[in-house]
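Of the protein chains in this complex, all but one are displayed in their positions.
Each chain gets a letter, A, B, C, D, E, F and G, in the order it is written, and its residues are counted from 1.
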Amino acid sequence: MNKQEIKKLLRQFKSGEIDIDEAVKVLEDLPFKDLGFAKIDNHREIRGGYPEVIYCEGKTVEQVRDIVEFMLTKNKNILATRASEEMYRAIKEICEDAQYNKLGRTITIRKTPEEYTDSYIAIIAAGTSDLPVVEEAYETAKILGNRVEKIIDVGVAGIHRLFAKLDIIRGAKVIIVVAGMEGALASVVGGLVNKPVIAVPTSVGYGANFGGLSSLLSMLNSCASGVSVVNIDNGFGAAYNASIINKL
Amino acid sequence: MNKQEIKKLLRQFKSGEIDIDEAVKVLEDLPFKDLGFAKIDNHREIRGGYPEVIYCEGKTVEQVRDIVEFMLTKNKNILATRASEEMYRAIKEICEDAQYNKLGRTITIRKTPEEYTDSYIAIIAAGTSDLPVVEEAYETAKILGNRVEKIIDVGVAGIHRLFAKLDIIRGAKVIIVVAGMEGALASVVGGLVNKPVIAVPTSVGYGANFGGLSSLLSMLNSCASGVSVVNIDNGFGAAYNASIINKL
Amino acid sequence: MNKQEIKKLLRQFKSGEIDIDEAVKVLEDLPFKDLGFAKIDNHREIRGGYPEVIYCEGKTVEQVRDIVEFMLTKNKNILATRASEEMYRAIKEICEDAQYNKLGRTITIRKTPEEYTDSYIAIIAAGTSDLPVVEEAYETAKILGNRVEKIIDVGVAGIHRLFAKLDIIRGAKVIIVVAGMEGALASVVGGLVNKPVIAVPTSVGYGANFGGLSSLLSMLNSCASGVSVVNIDNGFGAAYNASIINKL
Amino acid sequence: MNKQEIKKLLRQFKSGEIDIDEAVKVLEDLPFKDLGFAKIDNHREIRGGYPEVIYCEGKTVEQVRDIVEFMLTKNKNILATRASEEMYRAIKEICEDAQYNKLGRTITIRKTPEEYTDSYIAIIAAGTSDLPVVEEAYETAKILGNRVEKIIDVGVAGIHRLFAKLDIIRGAKVIIVVAGMEGALASVVGGLVNKPVIAVPTSVGYGANFGGLSSLLSMLNSCASGVSVVNIDNGFGAAYNASIINKL
Amino acid sequence: MNKQEIKKLLRQFKSGEIDIDEAVKVLEDLPFKDLGFAKIDNHREIRGGYPEVIYCEGKTVEQVRDIVEFMLTKNKNILATRASEEMYRAIKEICEDAQYNKLGRTITIRKTPEEYTDSYIAIIAAGTSDLPVVEEAYETAKILGNRVEKIIDVGVAGIHRLFAKLDIIRGAKVIIVVAGMEGALASVVGGLVNKPVIAVPTSVGYGANFGGLSSLLSMLNSCASGVSVVNIDNGFGAAYNASIINKL
Amino acid sequence: MNKQEIKKLLRQFKSGEIDIDEAVKVLEDLPFKDLGFAKIDNHREIRGGYPEVIYCEGKTVEQVRDIVEFMLTKNKNILATRASEEMYRAIKEICEDAQYNKLGRTITIRKTPEEYTDSYIAIIAAGTSDLPVVEEAYETAKILGNRVEKIIDVGVAGIHRLFAKLDIIRGAKVIIVVAGMEGALASVVGGLVNKPVIAVPTSVGYGANFGGLSSLLSMLNSCASGVSVVNIDNGFGAAYNASIINKL
Amino acid sequence: MNKQEIKKLLRQFKSGEIDIDEAVKVLEDLPFKDLGFAKIDNHREIRGGYPEVIYCEGKTVEQVRDIVEFMLTKNKNILATRASEEMYRAIKEICEDAQYNKLGRTITIRKTPEEYTDSYIAIIAAGTSDLPVVEEAYETAKILGNRVEKIIDVGVAGIHRLFAKLDIIRGAKVIIVVAGMEGALASVVGGLVNKPVIAVPTSVGYGANFGGLSSLLSMLNSCASGVSVVNIDNGFGAAYNASIINKL
Partner (left out) sequence: MNKQEIKKLLRQFKSGEIDIDEAVKVLEDLPFKDLGFAKIDNHREIRGGYPEVIYCEGKTVEQVRDIVEFMLTKNKNILATRASEEMYRAIKEICEDAQYNKLGRTITIRKTPEEYTDSYIAIIAAGTSDLPVVEEAYETAKILGNRVEKIIDVGVAGIHRLFAKLDIIRGAKVIIVVAGMEGALASVVGGLVNKPVIAVPTSVGYGANFGGLSSLLSMLNSCASGVSVVNIDNGFGAAYNASIINKL
């Protein structure tokens, strides 16, 4: 609510168009309206293409189904991450359209077909073990309306495989690099492109990997300058981030 | 070197225009040319607006001065980060135009005035102690040709100060959040905007801060989805990253 | 035993009212009596409203049932934390009144209805995944005789939800903030109130959360001054602490 | 600004007492006023007894002196923590009344004598090496208007010294326990009293102390239930916290 | 083999009693004999009272049974630590005398009744959750031939319980302190006695306990001087150590 | 492709033996060929003795079987590491020759009998619990064509057992030392030989072992100069490494 | 104060030898006397041979001198650890007899010549860099009245040097092993003797030594059973501990 709107309200009140209680009611709400929180809600929830998102980890099958059931009443697209097969089966019962990405552990429900961007996000992964994170990122990016290219198994130990895909990588507007173990792929890709690189360390590895710590630290210390990092195994966050950039 | 160029070369050889040794010499070099490495060099080094960058930490005053001296011959803009005052004085002797940002510990030399973007990068910092990182980011973003808005001392412990600046923050194309201690600012800002947020944890704090670890982990675990993270105190990296995005 | 009582004893001995062995017996026990340990016991165990507490983690079902069985003979209220459903069923058999909070994993048995304080404790949680800790804190605070207000799902990524509850929060005498991931909620709340804030980091999260380490460090480094911290997931400790303060 | 005030304003506008621009000006400010941020400011900054606080770490002598100079114009009490002797000398030049606690590294300036509470805060420390933290807590608690009792050198390795002071400890309304090394004092005190205990781990120690980590973890894992913890060496935070509780 | 024995051998060779090959054979073996390795073996394995020890963790049931079967042929006492019930049942089949301590997870087989020392080892534990480690230590100390006194549930949060047992504690020749969580008991006991204290941190706890790290660091940083530490949960090692000292 | 081959191609093109498209096709591939990637592939995959390697961790039984099935068409030797028994049974169905090392969790399939080196690799292990890593290393070294000597249970706590094997150890061309707990064996062996020692820390141990961290750090800090280290439990990597050295 | 003494007091009171106030005064002090705290004090402070100990780290030169000055009035032996040369010079001025061990950073003042034990403590160190810790342990052990044998530079990388000293090592009643880097010496010695081994990890090393962490973890995980550990660089604690054992 801007100055003009306040003035209009004051005049309506003065002219008797609205009474004092109506005026007070509107003015009382000013803080939240004006701080723009509603705007955010607009961005995130009301705008057509934007899906509802549920993070299923630590929720029971019943809780997830109930949330989805409620969301379905709003007729919007839905993305559930870290969802088990059991959750999927429960949702399938209340919504025929639900689809499950077993590797990525995502459930997607499409009420409105998303419109895809012209520019695309490239998702690059070091090894096949990183696929669950890749798939989570992929499903997220897609339902957020992005064109996506996946490039798998191009770890630095066989660097020629990466170079063979350089054209596709360089053609992207924003790049997600998914890698566990030593996470070197982020630096190598970061050095080869001039696009924003969002690095996702994965917990793939053992021993001194310490649950993804080695690739996390590796990526944070990347000697290539265009690399930023999200949490270990956070395919969703990387794709959400990439989607914001891709749509700039 | 693309297919057409190879064909052209082959025809020149067949026609005798060039002899076999010349042809071999060109073809031998194919790998590096075609892999596009030179293109990167174009992006990073040859293109007019792009400055040369020197990371001074761990270098001697002499080394830094020598590097700058050499770079000056190329007539390009120069950015030196983590530079001591002593380094600045040494450079000042060989280059009158050198400027020093004492807080940010950067030296900048401008041979070609940079052209600024229309969109701007917002740099937001929790406290005045974060200023060194802010200034490093600021100088980097400027010399890379970005319009920048700085918003300082808007830590979450007095959150109304942040809200007072919400319009400027939301007007940015990309946002850098600089915060030490518990790094909560990144999450709060991430929840208020729909723009890419690059979070820079700082080593500001003591005790269980463990040299920036607390804000680093905090930012990596941000509950807001559009946040990605760079290394502790890495103002340069954040700005470099933001610049790539701002120019997309 | 104070000076007067010692004098009285000496006089009784001198007058022959008690013999030397009786006198020695009493005097030998002085250390423990006078050091006031018994007083503590009074505070903690004998005073009517105070419940017996059992920490069930690492105990077998049989052990827990036996302890409860013994406590029931003292006719006092009982609180069992970190209790499994199986434990609950075993206790239900010996005590009809036992109640189970499934989320909070607490068993409560009320022999004497607790009297509630006028002032209340506010328990604020960032997300629904933090509910188990919230419920443990809630049950603890209630059985210790406190009025409690719960405010759930007000994480900083959607900060307007928090502000909508500011009145309830500020009306509390002491505030418990429960948050996982980056734990930023503690700092934001700490900056909005002038009441003691007890922060409970939770192990909610994954990857660089490292089992609650990120929110723990975040809360310890809070830039808001009125925040103190208890162990990760320690809802009981937070409520116990808050109860002491609430009853000051 | 509450409903009544808004109504009053509307009526003043309607009656022509104030014109439309004045009304808009007031209403535009509603968000911040109504969200209560100003109230906080009242608490923290405007109320007589509350001092201004400066955290000097990482600031230059000039910066600290400038801040103090500005604050002096507001005629309020001032507390500067982590202040060097050099800072003190600089401030002494602009303010005769400034006092320096060398051990605690605090500068205090009193424009209005504080009124002390009836109840008191007990500050207990394990060893003489913990004195810097004790003194920071002491100066903070005093200038916030609290009566304080200090009990030093009562570490658990000679536990009789602690018992000799039990009456003073139990007489306090809130207790601050300062301890480095293994930090066991917090648990022992926590077990002896029924008052809120705020534990401050210190970085006193060496080797496997890891800069205070051992006492921090020790205190967080305290088997005594009434203990909460602040950051390592954070005497200020503990006292601030204790002061809020002491004044409840 | 000492000087005298070498001389004897040389004389036997000179006199022709043994031929050169026999002499060489003996002398070739000198290194191992004279380095005293055999002596160690004597200490550890051949001497009557000393049991054979098997660490069962990571071994299969079959492996453990086979080892025990082989040991039984040597007719010595046997101690198996970290043994599952299944292992016990398998051993019971081949040896009627085998006994299982379920809490301590030890199997003991006594072929020769051990003779107990006059002096005793005191094993003190903070809480009932530490019992598994206590029992492992107890069984180890007993089969190594030590008199043992167990004192359980004397954690520092109720320090009067500890004092009630001070006489028994002080009467011991060597003391084992078993404690999880913050491990403060080791320091308190260390301050009350003038006997060697062997501290065993346990993994009892949760959250910031980090699998026993908090009590481990606490004990290593003990402000009491007579405390040394063994690995987390290492009841066997503590008792072995205590036994050596008790038998000095 | 070397200069001679390029010249030959050019001549074939000039003479019309091959047309321009064929020539271009070959030349386009130059980058990868000439960068030697193919050579690596030659080394690693095409050369007779070299097996295909599958790392099974995190793969499903079906995935592993499919990969093996495909590899079998190439008629080469196969090594699968971290393979479960279930995987073995699935592979056994499609390949009679498959062999399973249960301890080492490796599956090996030999189509071509490997030729063994004259020099041998010694694999030394501290305890029987280290056997899984030893066996993984053993199977790897064998199928890579190395002669191997295993020396087990020679931990430093009974150092005479190690000395008894010194001749075999010193006879090796390269030595793998496998040890958990404190990993001291690597330093002791490193001090006794003048051969390259590859140390493999194992996760054998508990408590302050922290999943192999203690032996890892121990080996990295070895005071013996000829020791280098691979990841915790990485028997495959150690053997691969040793094989390269053994075949130099 | 034992039963007899209480009886005696009561009788003296009854007979009028002492009046009621005198009796009360004595009895009031019972707690501390009877709890044996005084006994400890006797052990530690009053008994002839026991020195006063000052830990100088973090104390100023003036503080240390003042403490020593006060102690000198009690005419007892004094040991100051972690003392700088400057401290020594200040003490030398007030006490001619003071002696400084520069490497060990200890100041010793002997008023009463200590009587040495028959049995001795062996202090074994891996390298010359460990000497500061060795010397601190040595001075501590000596002034506590122990015979001591030092064996230096017998690190495991040249294990024959250790064996050459085996007789002296085995002759000791208790053994202190001082080692940095990988700390393997503790395990090797622990395997060669049947005496209590107190291991002192030192911060000698760099990189992955992490300030002594590697040797600390190594020693805690020792595969030899008779080894217990004190804090990193804690030569004093090891010697104090060894002295208690040596005098059993």
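Heads up, the rule we're going with is that contacts are C-beta pairs under 8 Å (C-beta built on N, C-alpha and C of every residue); 3 or more make two chains touch, one makes a residue touch a chain.
Just so it is clear, the model here is predicted, and its values are computed rather than measured.
**Q** With touch defined as in the header, list the contact partners of the absent chain among those displayed.
**A** Checking the complete complex, the chain left out touches A, B, E, F, G.
**Q** With respect to the chain omitted from the figure, which of A:V188, A:V230 or A:I244 is a touching residue?
**A** Touching the chain that is not displayed is residue A:V188.
**Q** For the full complex, which residue in E:K14, E:K74, E:R89 or E:K102 touches the chain that was left out?
**A** E:K14
**Q** Which positions on subunit E touch the chain that was left off?
**A** 3, 6-7, 10-11, 13-14, 20, 23-24, 27-28, 30-32, 34-35
**Q** Using the document's contact rule, name the residues of subunit F that touch the chain not shown here.
**A** 35-37, 40, 43-44, 163, 166, 170, 173-174, 191-196, 198, 216, 220-221, 225-232, 236-238, 240-241, 244-245, 248
**Q** Under the stated touch rule, tell me which residues of subunit G contact the chain that is not displayed.
**A** So the residues of subunit G touching the unseen chain are 128-129, 158-160, 163-164, 204, 206-210.
Basically, only the chains that are shown with their structure count from here on.
**Q** I want to compare two interfaces, D-E and E-G. Which one has more contacting C-beta pairs?
**A** D-E
**Q** Compute the centre of every chain as the mean of its C-alpha atoms, then state which one is farthest from the centre of subunit B.
**A** Following the centroid criterion, the farthest chain would be E.
**Q** List the interface residue numbers of subunit C and of subunit D, divide the shared ones by all numbers used, and answer same when the ratio is over half, different when under half.
**A** same
**Q** With centres defined as the mean of C-alpha atoms, identify the chain lying farthest from subunit C.
**A** The most remote chain is F.
**Q** Just curious, how far off is subunit F from subunit E if you go by their C-alpha centres, in Å?
**A** Using C-alpha averages as centres, the distance is 39 Å.
**Q** What are the residue numbers in subunit F that touch two or more other chains?
**A** 31-32, 35, 158-159, 207-210, 213
**Q** Based on the touch definition given at the start, go ahead and assign the chain network to line, ring, star, complete or other.
**A** Other.
**Q** Can you name every chain pair that touches?
**A** Touch list across chains, by label: A-B, A-C, A-D, A-F, B-C, B-D, B-F, C-D, C-E, C-G, D-E, D-G, E-F, E-G, F-G.
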